[in-house]
Each structure stands twice: as structure tokens, then as C-alpha cells.
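This structure is in C-alpha cells; I'll ask about it shortly.
In this view, the complex is presented without one of its protein chains, the others remaining in place.
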Amino acid sequence: MQLEKKPCLTGVGLTKTFGMGRTKTVAVDHVDFTFYEGEIVSIVGESGSGKTTLAKLLLGLINETEGSVEFLGKKRDISSGKKKQEYWKSIQAIFQDPFSSYNIFNKIDAVLLDCIHMRGGKNLPQAKKVELMIEACKFVNLKFEELTNKYPFELSGGQMQRLMIARIFLLKPKILIADEPTSMIDACSRATILDYLIQLRNEIGMTLIFITHDIGLAYYVSDTVYIMERGKIVERGSADDVILRPRAAYTKRLISDVPKIYEEWDLSTV
Amino acid sequence: MGKVMLEVRDLTTKYITRFREDVYAVDHVSLKVEEGKSLGIAGESGCGKSTLALSLMGYYFPPLYYTSGDIIIDGRNISGMNPDDVRRSILGTEIAYIPQAAMNALNPTQKVIHFVEDVIQAHNPKATKKEIYELASERFHLLGLPPEVLQKYPVELSGGMKQRTVIAVSVILGPKVLIADEPSSALDVTSQKMVIKMLRDLMESGLIKSMIFITHELPLLYNVTDHIMVMYAGQIVEHGAASEAVFDPLHPYSKGLMGSIIVPEAGLREHKLTAVPGVPPNLKKPPSGCRFAERCKYVRPECRGAAVNIREGGVGRTYRCILTESELREVYKNAA
Partner (left out) sequence: MNNTLRQIFRSGKFVTGFAIFVAILLGTLIYPLIITDAPLTIIGQGTFFPPGIYVSVYDSLGSTRYTLDLGEANFNRIASRLSEEDRIAIKEWLVAAGIPEADIDTADTQKLLTQWEENFDAKKSIPGMTNAKRNYYVRLDKSIDGLLSAEGAILAQANAETGALEQTGTVEQSDFVNVQQVANVRFLPLGTDNFGRDMLTELVAATRVSLIIGFVAGIIATLIGLTLGLLAGYIGGPVDDGIMFITNLFTVIPSFVLLILISFSIGQEQRGAFTVAVVIGFTSWVWTARAVRAQVISLRNRDHVNLSKLSGHSTVHIILTDILPYIASYVVMALILQISSGILAEAGLSILGLGPKTTDVPTLGLMMNWARIYQADIQGRWWAYLPVLVTIAMVTFSMNLMNTGLDQVFNPALRD
């Protein structure tokens, strides 16, 4: 796809355990990965596979138990609040449930203004800020005039998720982690969200990391697919290789368990 | 043509909100399910498909109210029946209903066999425990569930197993119609497949005479049911054989819905994922003309006039649009 693939996020032996003693659970178990600049990667796994924990590790929202993450060729340093804030200028996220992603006490303007301030636009004149917000809303086909002074819960799920994308448009991060961005919204609006995400990737050239349980969705959007099972990565490769020619037994099972429409869905293998 | 197991004519039911507003969530719905056949109902959340499931049982409790129409099960009209009578003489024997989170409805302090006893003794108080146990273990075996499950508590079972147990218990009396409302959407894909297989086995073994399967996931409907009905804003907008509805939809809304299918198959990459922009209308004040007009790509001024009736298109197909089948195909061809 790209002539020269530059790694942008690399993980070595990344591990996260919760609890200790008898209640100890390994959510992410010695995971290695390399995500390249500008590519769309999917991390696929069922609930409990540790994919959301991995996303939080990548975001630096929780600290790893073992292993390390390299960001743009250098070891990631998020030891202090200041460094974390610096890191988050380059890596952003969209979460699964748009209804719980917003602070219900803040107006939509505040959400977008935060992004402008984070990009160092604190001292811009008010008119310029509004212009930026209008531009961002226009990108996801929302009208800022209709949103200003409204609260997020007055929007539909699809609109809220589009507003999330507008937020990313303003922040222009290097990496975007989208954690099941379409699983809580209707199938009809799903394509819109996916289209905007891909369009945004093309526009600002970021790496898009898709966390999903839907292997079909991963196949549709991504260049590279990682399959996770109980905290471990069991298969990785290009989307075509992983989905059409799976090697790991788990991947095969996952694919065979999803209903098909073009081919016969074999129900005898349960 | 097989015997008609369930026929619904012009069924309308409404919710009355706290502010005394009427919401017609099921608006003049007619459908027919023959013996040995299954019908799928698809639609976005809020389109009225779950309300339809509740309405079909004839079991109404506030804020849901029956307004008009007939529900005929195997020749017997149950519309307007008293809810207590419905519970005693319809549920279980005529109609079985499996809601989405059915598995969480099991009382955790009772063994599975207790639920079976409850169901059977409600209709046949003379049945002995031994007879019940024998019948239950035979049915469980038939449905691929180990009979040991009967002696377990719900917490000892996994989510998928619990859901299958609930289904097995609800069909133990051999109902004429099984209504399954999203029976697998809370499960992981492997358990989902087991539930789907179980539903197919139930149909094949003749333990249930017919089935109505409700879900928003079209690939599932395609694999389970013979016919698919698409609901939008409380109305049926398309009805046809499963393969026609998925690969050759007529109504612009079903076309959009089918365009949003995602499956991990080679065919997916050729298939352009499409979206239906916008949100469904508010059912407190539905638009006067076509309810889909606001979101339709091919909308014409005349769509917003009078209410649009359902029309025939091909054998056993109906759809709700002002355009004829050939006009629609012409429109789609030009758009492509």
C-alpha cells in the first residue's frame, strides 16, 4: 500500500494483569505488535479477549504490568501528568457507547472548544474558534448552528458518534483508536460512521486502530487484522489473508460462527 | 399451500405515554405464517418490531394497548381476549415467546426442572414429576441439550446454555407459533450459532409448527427464515422470500438496510456498504405521506401527500411505495 512503511506504534511483550493471588487475571498476555503510519488495523476478539484493555494500554489510560510500547521509534514516556497530556495530543480515541462518552453537563460547544484549546488555540479570537468548529462539524455533515448551546444527549446516537469524529478532526492526532465505534448504533448509520473515519484517515494521514468483535467489519475496513483470544494475539496478517485464508483454529471458528449470505452457512459445526 | 398457523389482519396497537399521547408502534400490520414456515422481521431499533412481538401474543399490559385488528392462531381469533385468559390458554400451548434477555429471567434459586414443572403443571395439573422429567429429558436430548442440565441451577450454566435452556423450556408444550425476539443478540458468536441451530432443529423436528424471528441482523434472518418482513416506523414496508428480500429488495429502505450488511466473506469487498442517513420519524406525529420520505434518496413531491398503501410485487411479495416495481428498478438502475 505504502512504499515505505514507518512503524508508529510498537509493542513488545505488553502485559496487563488485574488483581493478585488467586483472583489474578491476565487480561493482555505478552502481546507484540507493530502498527505502521497511515494504515488501518483491526484488533478482533470476543468479549473477554482483552481487546479493550489493550486499547486502554495503548492510550496510556492504564499502565502496563510488563513490556513496553514504542511510539514513533522512541520508548513511550507517560510517567507524569504533563507527559501524558503531551502523548494524548498524538493519540486519541472514540469509544463504543456515544451516550456515555459525553459529560451530560457540558454543552457541545465545550466539547469542541476543548479540542481547539488542546491544539494550542486557546488565544485564538472567538470568531476563529467558531470557524474551526463549523469546519469540523461540516466534515461530518452536522450543522454547528443547530448544535451550539445544545447538550449531547439531545442528539441521536449516530449524530453523537459523528460529533466524536468532528472532535478528532479538530485534534488531528497521529493515531486514532476506535473502540467498537459502531456497535451501539443502528446498522443504517454504521456505513456513515465508517465512511467518515476512513475519510478522516485519508485527510490527516493518521493511523486508525479499530477494536471490534465483528470480524466482518474488520475485513471491510482494515488493511491489517490482529485476532485476539484470551489476551493473546493468535493470528495477524493482511485482511484478505486472515479472513479468507485463516490459519489459527480460533480464527477459523470465529469466521465459521458468523452468519454468511454469499456462501452456505454451515450449522453442523457447533 | 400449508395450513395457516398465524394470521394477523390490520393489527394496530399503541402506547399511551405519561403525557397521555398515543404512539402507534404497530400500525395496520397484516401477516400470515403457514405451518412449517418461518417469518423474519427486520428493522432498526424503535421501528416497532419488539412491540409487534408483544402484540402478536395478545397479551397487553399498560402502557401497551390493543386498538384494532385480528390475531388468528390456527383458526382461533384471540384479539381482544382478557390478558388472564391469554396467559392461561394461549401462552405456552399456542404461542411461546422468547424475549431478548430471556436467560436473565430464570430464578437463580430454582433448578431448571422446576421451570419445566411450572410450565407443564400450569396446563396439566395432574402431571407427575416423573412424567415431567421423562418428557423434559427426552425433549432436551432431542434439542441437543444434555439432560443433566435439568438438575442444575441457572448460575451453573453459561450464557448460551442458559438461553438454549430457556428456549427448550418455552417450547416444551409444542406451541403452534414461536416468537423469538432477538434471542441471540446478547450472546457471543459461538453461542449465537448454537441458538440458531437449535431454532432450525425445532422447525425441522416439527416441535414448533411455525416461527417468527425478530432481529436487526439480516444475515441471521437470511439463514433462519423462509420469508422476511421489513418494518419501518410501525409499518411493514417490504415482505418477500428471504433471498429476494436480501438480494433484490424493492423498497428504498430495505435496499438501504441490505446495503449495510457486513459479513466476513469474499463477496463483501465488491458489495458497496451504504447508509440510510437521518433518523426515523417521531411516531407521536408520523408524517402524513410516506413515512420514509424524509430519508429516501429517491423522494418525489407526491411521496409527501396521502398515506402510501402496500402494493403487490411479484409472487408473494408486497412493498409500500408509490412507484411500481418496474419504475423502482428503473430508478435503481439509473442511480447505479
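A and B label the chains in the order they appear, each numbered from 1.
Keep this in mind: contacts are C-beta pairs under 8 Å (C-beta built on N, C-alpha and C of every residue); 3 or more make two chains touch, one makes a residue touch a chain.
Model, not experiment: these values are computed from the prediction.
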| item | value |
| --- | --- |
| Touch partners, limited to displayed chains, of the chain removed from view | A |
| Residue among A:S47, A:S68, A:Q85 or A:N141 touching the omitted chain | A:Q85 |
| Contact partner of the left-out chain, one of A:L9, A:V26, A:V41 or A:L59 | A:L59 |
| Touch with the omitted chain, as defined above, among A:S68, A:S100 or A:N141 | A:S100 |
| Among A:V12, A:L72 or A:M118, the residue in touch with the chain that has been omitted | A:M118 |
| Residues of chain A in contact with the chain not shown | 56, 59, 61, 81, 84-85, 88-89, 92-93, 95-97, 100-106, 114-115, 117-118 |
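In the analysis below, only the chains that are shown with their structure count from here on.
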| item | value |
| --- | --- |
| Rounded Å distance between chain A and chain B, as computed from the means of their C-alpha atoms | 33 |
| Sites on chain B touched by chain A in the complex | 44-45, 188-190, 192-194, 196-197, 200, 216-220, 222-223, 246, 256-257, 259-269, 273-277, 279 |
| Of all residues in chain A, those that touch chain B in their complex | 46-47, 141, 156, 158, 186-192, 194-195, 213-220, 243-244, 253-255, 257-263, 265, 267, 270 |
